[in-house]
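The other protein chains are all here in position, but one chain of the complex has been omitted.
Should a chain be cited, it is by its letter among A and B, assigned in written order, with residues numbered from 1 in that chain.
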Amino acid sequence: MSADVQGGVTGAEAPVLLSVQGIQKIYATTGGGGVEAVRDLTFDLRKGEFACLVGPSGSGKTTLLKVISGLMAPTKGKVVLDGTVVDGPPRNMALVFQEYGRSLYPWMRVAENVELPLKVAGVAKDERKARVAEALEAVGLSHVPKSYPWQLSGGMQQRVAIARAVAYQPEVLLMDEPFAAVDAQTRADLEDLVRSVWAKLGLTVLFVTHDIDESVYLGERVIVLSSSPTVILDDLHIDLPAERDQLETRSDPRFVELRHHVYEQIQKAKTYTGDTNTIRTVA
Amino acid sequence: MPTSTAPAERTTRIPFSQTRVSTPVLGVIGILAFIAIWELASRLELVNPLYLPPFSEVAATVVQVLIGDQYRVQFWTALGNTMLGWSVGLVISLVLGIVAGLIIGSNRWVREFTHSTVEFLRPIPSVGLIPIAIVIFGVRPTATIAIVVWACFWVVLIHVVYGVTDVDPVAESTARSYGFGPFARARYVVWPTLLPYLMTGLRLSGTIALVVAITIEIVVQAPGIGQMIAQYQSAGNAKVVYALALLAGVVGLLINLALRRLENSVLSWHPSVRGEVVL
Partner (left out) sequence: MSGRIVARRVFMALALPIIIVVLWWVGTLNDTNPFVPKPVNVVSDLVTVWAGPLLVEQVVPSLYRLGVGLGGAIIVGVLLGVLVGLSRVARKLTGPLFEFVRAVPPPVLLPVLLLVIGIDDRSKIFLIFLGCLWPVLLNTIDGVRSVDQVLGDTTRTYGLRGWSRLRYFVLPASMPRIMTGIRLALPIAIILMVVSELYAALDGLGYQIMLFKQTFQTGPMWAGIFIIGFIGILLAFIFRVIERRVLAWYYGQREVESSER
């Protein structure tokens, strides 16, 4: 790959695509009180950026993704996508879930699963077929279009989910711990797959994970979250080279440094008491 | 498409329909609405009030049937007859079903041998056998009991067979290696596994037995609630017919609730017993 392919335009030149502003989420309980899952989250995603959200368990990562994707309304604050306030699932956003087995329709074959959102969106048949074929090829599943999802392994099922998201041609791709339920080897392949898809298609990706190594390996930027009530603890720029390799990058001293820093932040996040903290950036 | 607006402040109150108290409240409203529709349909003569008396009059008739002089004796006698057929038939089918189920379930050869016969006889509906029963027993409670037994026996049998075949082979071998004889194994290993299935079978049979008993009474005028309903239907007395239908529903509901209660209490200690057995 040439050095020009940077995987999207980052830095100050790219316009802001997704703006998360002061999100707070309090879950009402039947008793009458409320559980504050997310206290205050504010950050911007630029077009073409690959950002990772890391945090300890119970840090409201899933809540945040649900709010951003429009599945859930925040108690306070708003999400703005491309100039429009998000009020229900927006057309130009796709979400890949952790539970791949439960996010694919078991009564449809692989190709039909990938095709469905396009069909419903009114895309013409020929173009649909073309996009489906392209997407399946991008994830390396051209040989199983007629299989049913449950006939495939976990890793392959998650690829189908990714293919579906890709064929949909969203502007923003949200991923909610997509590889947590997959074995380590498959996870490595899928991580590289996501990065290559991102580079090729120029998507904007927001990747949620609890795996620190994964977040540093994948992201251009890592946002560290505290545990509930969640706020942003840190927002790092990952200055590793754009070409990432499972062996080389992970043994790169800079990688180890960054990883170490994130790990420290996470440890602090676990004992975070709720004081507001300034957002720091590691140069 | 709307552009950015001021941040929305949303409350944290959950919608009423999700609260716990809404379940009984909405449920009662639903029933009341149904009654209201019934009453209006009749009063406004949307349906001929001769055939659909207003709910209020039917309700009054229910009271009359239960405690009024005109129908009281007949009703309670009829109910007694129905309950007799129900209970005797249920008990007999339980005993036969458990015995047959244990025999069939515990031996693979017996299971295979009887499989085709069971699968052929089982779907024959009990009501289809009414003519035979009448021919053999005459129009007497015995006929009712016989048909109730036929209907419930298969249900109990299937459930007992499932239960016995579900016994954990590891638990069984363990018990064997500790020197448990057949009776001890039956008591400590087979019975606890069998119990949930048996309870489900009992609950289903309880409902089926009631339906079958009343059916026979309607069809051949055997003594019981069904016969009483049929009698007043031929006489064209709509109010009593509806009142009896409601009461039959209440009886059905009570039986169902009682059996569910029994199932819960019997099975509440069951897991702990199982915990002791699996060594």
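As a convention for this text, contacts are C-beta pairs under 8 Å (C-beta built on N, C-alpha and C of every residue); 3 or more make two chains touch, one makes a residue touch a chain.
Just so it is clear, the model here is predicted, and its values are computed rather than measured.
Trainee: Can you tell me which of A:17, A:79 or A:95 touches the chain that was removed from the display?
Mentor: Of all options in A:17, A:79 or A:95, contact with the hidden chain holds for A:95.
Trainee: Just to verify: which one of A:16, A:35, A:121 or A:256 makes contact with the chain not shown?
Mentor: A:121
Trainee: For the chain left off this view, which of B:115, B:187 or B:261 is in contact with it?
Mentor: Touching the chain that is not displayed is residue B:115.
Trainee: Could you please point out the subunit B residues that touch the chain left off the display?
Mentor: 17-18, 22-23, 26-31, 33-34, 47-48, 51-52, 112-117, 120, 123-132, 134-136, 210-211, 214-215, 218-220, 226, 229-230, 232-233, 236, 238, 241-242, 244-246, 248-250, 252-253, 256
Trainee: Just the residue numbers, please: which parts of subunit A touch the chain that's not shown?
Mentor: Within subunit A, the residues that touch the unshown chain are 66, 69-71, 89, 91, 93-95, 97, 99, 102-103, 105-108, 116-117, 120-121, 148, 150-151, 164, 168.
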